[in-house]
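Every protein chain but one is kept in place in this view of the complex.
For clarity, chains are labelled A, B and C in written order, and residue numbers in each chain start from 1.
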Amino acid sequence: MELRRWPRRNDAESIRARQQALDVDGEVFGHDLTPWAAAQEALTGVAVIPVSVIGPLTVELGEYELREPAGELRESGRSREEIFVPLAHTEGGLSISLYRGARAASESGGFRTYVLHDRITRASCFVCGSTAEAVALARWLEGHAGEMRSFLTEHRDPSISSFAKLREVESHVIGPMCHVLWKWTTGDACGPNMITRNAYALNMGFVMERAPVKPRRAILEANMGGDKKPSFQYFRSGHGKTVLAECTLTEDAVRRVLRTTVDDLLELAWAGTHGAVASGMQSVAFTPASAVAAIFAATGQDLGMVGTSSMAHGTGHGVPGGIHCAIRFPGLEVGTVGGGTTLPYARTWLELIGCAGSGKVYRFAQIVAAAALALEISASAAMATAGSESFFRAHHERGGLR
Amino acid sequence: MELRRWPRRNDAESIRARQQALDVDGEVFGHDLTPWAAAQEALTGVAVIPVSVIGPLTVELGEYELREPAGELRESGRSREEIFVPLAHTEGGLSISLYRGARAASESGGFRTYVLHDRITRASCFVCGSTAEAVALARWLEGHAGEMRSFLTEHRDPSISSFAKLREVESHVIGPMCHVLWKWTTGDACGPNMITRNAYALNMGFVMERAPVKPRRAILEANMGGDKKPSFQYFRSGHGKTVLAECTLTEDAVRRVLRTTVDDLLELAWAGTHGAVASGMQSVAFTPASAVAAIFAATGQDLGMVGTSSMAHGTGHGVPGGIHCAIRFPGLEVGTVGGGTTLPYARTWLELIGCAGSGKVYRFAQIVAAAALALEISASAAMATAGSESFFRAHHERGGLR
Amino acid sequence: MELRRWPRRNDAESIRARQQALDVDGEVFGHDLTPWAAAQEALTGVAVIPVSVIGPLTVELGEYELREPAGELRESGRSREEIFVPLAHTEGGLSISLYRGARAASESGGFRTYVLHDRITRASCFVCGSTAEAVALARWLEGHAGEMRSFLTEHRDPSISSFAKLREVESHVIGPMCHVLWKWTTGDACGPNMITRNAYALNMGFVMERAPVKPRRAILEANMGGDKKPSFQYFRSGHGKTVLAECTLTEDAVRRVLRTTVDDLLELAWAGTHGAVASGMQSVAFTPASAVAAIFAATGQDLGMVGTSSMAHGTGHGVPGGIHCAIRFPGLEVGTVGGGTTLPYARTWLELIGCAGSGKVYRFAQIVAAAALALEISASAAMATAGSESFFRAHHERGGLR
Partner (left out) sequence: MELRRWPRRNDAESIRARQQALDVDGEVFGHDLTPWAAAQEALTGVAVIPVSVIGPLTVELGEYELREPAGELRESGRSREEIFVPLAHTEGGLSISLYRGARAASESGGFRTYVLHDRITRASCFVCGSTAEAVALARWLEGHAGEMRSFLTEHRDPSISSFAKLREVESHVIGPMCHVLWKWTTGDACGPNMITRNAYALNMGFVMERAPVKPRRAILEANMGGDKKPSFQYFRSGHGKTVLAECTLTEDAVRRVLRTTVDDLLELAWAGTHGAVASGMQSVAFTPASAVAAIFAATGQDLGMVGTSSMAHGTGHGVPGGIHCAIRFPGLEVGTVGGGTTLPYARTWLELIGCAGSGKVYRFAQIVAAAALALEISASAAMATAGSESFFRAHHERGGLR
């Protein structure tokens, strides 16, 4: 095939040209691609991933709203629901394990979830002529957040999104670089593109125009923003929605459903936490990425964010009559509008959990956290029994494909 | 819905019962699920993700074989190919960006890739009565690797996989815990389940039976194994295939294809590396997870491993007449047999790149690395120009969905 | 010797009893210990460390004051000085190397230093009955910072220090734990004890008494406070004084004084930064701890804080006609009053640099940063030349003791 000839457009002819050029089984070309024509360039076929539905997860969910103008979250209510979650994956044993964890929790009173924080960051970098200039720029930036908010609100440029609201401006000077963390809320969208556009507008339209010290260079993103790479910065302070999930398992549920004991679970939590430290893991958890990835794949989230969204801090703690299990997700990067969420299949799976469209993003983030905690509980139980027999058996019996 | 009644089996009736119980658009139920019946429990429907095909990537690939008995990699040849890669995602701009990077590389002589190392780890933990006992156990374990290899080879237990070969045994004592890193090769499979089963057999059948100090507890995995959580341990020493990709871009390709300059790219590399350090990122790179996730989703890899497989260390370095760009992936957790790779769609997309079935895993790992480097180059170029105009425009024009 | 008889008091008789009980050369007992009798228990003798004095360091220092009530730093002036620094150590080559770096900087216009931030943290932890309770406590804590400030100001308890002022209150919920970061300024003292006492008073006198949710347990410090262990949290956000130092070396000074080239220094900075990332260093620098430890030992700082105070982020950047060198110390934990600073010898060495007593702590922090940058520059130069011959020779000729 000729380098210059590979068509990248998504008209019917280009799509067909690509399909014909590729000598593979037509199965992958068997879907009408029209619904996805705006989703990516050089569209050629589809991937199909099987989806299980597992439930009910008994979850007490919080209802949240962002308070203006500062953008803090306020909990306006809580309600208890039974939810069936879609899981797109091909890992034998995962669905049944999550089911087992959900059952143990349900029999113990269910999960409770909380959204603590909502911010997503784009971090630009202004390279100055000296540290002195970078320090001066940093002070100026931190002192002009209000003006920058007005600039974005009042500007007529159609590329500026009104959904992405600038909340805080934080600088970090290293050598002659003034890195700046633009912190946003993005409504019900995950929002990486809208904050990119708005950050660009700020950089070029406000900072480079008005700063008392003209930077030598503006870089739109220089890796302090937490985009798709796990980092301590956002493990600690959040990127997307910071969500907690908890449940207190009864001894009875631990024994009957999970077939282990509270002591075994506590020993595992202890050894696993120290193992995480010893191997330089940022997260302390067993397999949160499995649940996050499976829900993301079903619901049109950005799969490139599986690693960052799976940063997690899990704990187990003995309480009278049972064990308290909890997990903290500092940065679930999720949306219920925009991106892949409005496309076929994804939209339907979001509807299944009542999370399609506006006003649903905190609900969705909490469901992800609860489902992941269900899997953590079950995976822990499998590893916690003396000799870990049940983990072994579960994999042996059901994991035959791998 | 009744808690105890949710059916988990994959016979036609159970599938139908689940579908009928869920009040959603039938679109997601429209596929015959039979081919996936063994892939997961509680199978209910499908997710469909659009796939672009981008190419050609000009890549000089190495051919590798594992030398027995030690399991080191040996390069047995190199050859140059033009490859078209499938990308399953819904991120506007990603496919075209990867295409642009591939073109710049092709015009500069193409990519070259290397596989350095092949190991995957399962880390068990033996809790002993004291540090003294844990130290004694550690010494015994490290001195009996040969016997353990024989134990696995000679054992008749059908749960033991002959594909997962024990290569090294490393201990790490903390307090009364003797963590042990079982290091394996797994043939052309990614292999998490086979190493789980073999590690279990070692723990229960060899260590707990024969160790001179009987541990109080064996835990199959206590987080030193690198399973689905990024960690420094495996950023440094590898989990799966350790792969390098490089290319030296000419000034001309940088200017014409990427529309930036070598100096701009070098400044970005410098600022982005320091930004990564400042934000506590383990990786130094811009967006490797986007490429990894897109190829993983198309080819039936485990999406829960996107975060770990995307750990990356990228560099840019000025050379006469251009810039040397490279990326190190310490742990691509990939397979070309087993798991989701043999299922419909995934198999076809693997076939497109000549990676379906046995003997293909090193090839596949290299293609992932080259594709990710193509995207890194293009994303860097977009951010590197003064003011990052082209990044902005690319997102503005094509990223409308998000 | 009898376990129960070892005397711990510092009266003359107890001191003599200890000295007589120990069968060692009397040299270490030859000083009158009276001046140190209040500095530690079981005082028995002395250690003597040789001190070099190196200078002049040409430094443009900022003058800073804390603005009330918020406690931000304001720069009120800048002045240029020539300073001679005391270095207590026994590492052959260190003093002369620092001297060389200082000369190169002086010939290039000298160092410039900046204090960006001043906060020290004590992080307590309240263990609650559930995540729900921990979340409720966290919200209450963050909403009552003002009342807590008043509580500390108005309280009559003599254990509460009026020098340690509470500036911000930040919570971090994990499982049922509500960690809380109490952030303080401590005047011219380093202040670990005063913030301990005030944090204790807050925990027991305010939180445990008034919180709407009574925590089950209050832990005064549970490792989020940054005390004596390096951490990303404080590498990023500061613990003590956040100080920057910079200088722009001329090509001429690089060549004549450092006997290397700008290109060599830039290559080293590039390779050394990537080496730091690859080895999981938090800091990017060569040997800041050598300078920090030597000044700390001379001036009565807490040597247990050498590791945390040496966290550093160094950069090198090419500029027309030279190279810009800079270092960021996020957390210099220093004092010019209190602790060991008022004791003999320490006080004198502080006086040498004009840093004894009140109103001197920002000056002192800047001098530490400038001296450390001088050493970084020289150590880099030694490693940067082709083959690193000069580093080799310097160690060979002068490092004979080791």
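The criterion applied here is as follows: a residue touches a chain if its C-beta (ideal position, glycine included) is under 8 Å from a C-beta of that chain, and two chains touch if they have at least 3 such contacts.
What you see is a predicted model; the values in this text were computed from it and never measured.
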Touching residue (missing chain; options C:64, C:184 or C:286): C:286
Residue among C:16, C:78, C:229 or C:256 that touches the chain left out of view: C:229
Among C:62, C:240, C:316 or C:338, residue touching the chain not depicted: C:338
Chain A residues touching the omitted chain (full complex): 232, 235-236, 270, 273-274, 276-280, 282, 284, 313, 315, 317
Absent-chain interface as seen on chain B, which is shown: 112, 114, 116, 129-132, 135, 138, 172-177, 232-233, 236, 244-246, 248, 280, 313-317, 319, 324, 326, 328
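In the analysis below, only the chains that are shown with their structure count from here on.
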Length of the line joining the C-alpha centres of chain A and chain B, rounded to whole Å: 19
Whole-Å gap separating chain B and chain C, where each centre is the average of the chain's CA atoms: 41
Residues of chain A touching at least two other chains: 172, 174-175, 177, 232-233, 280
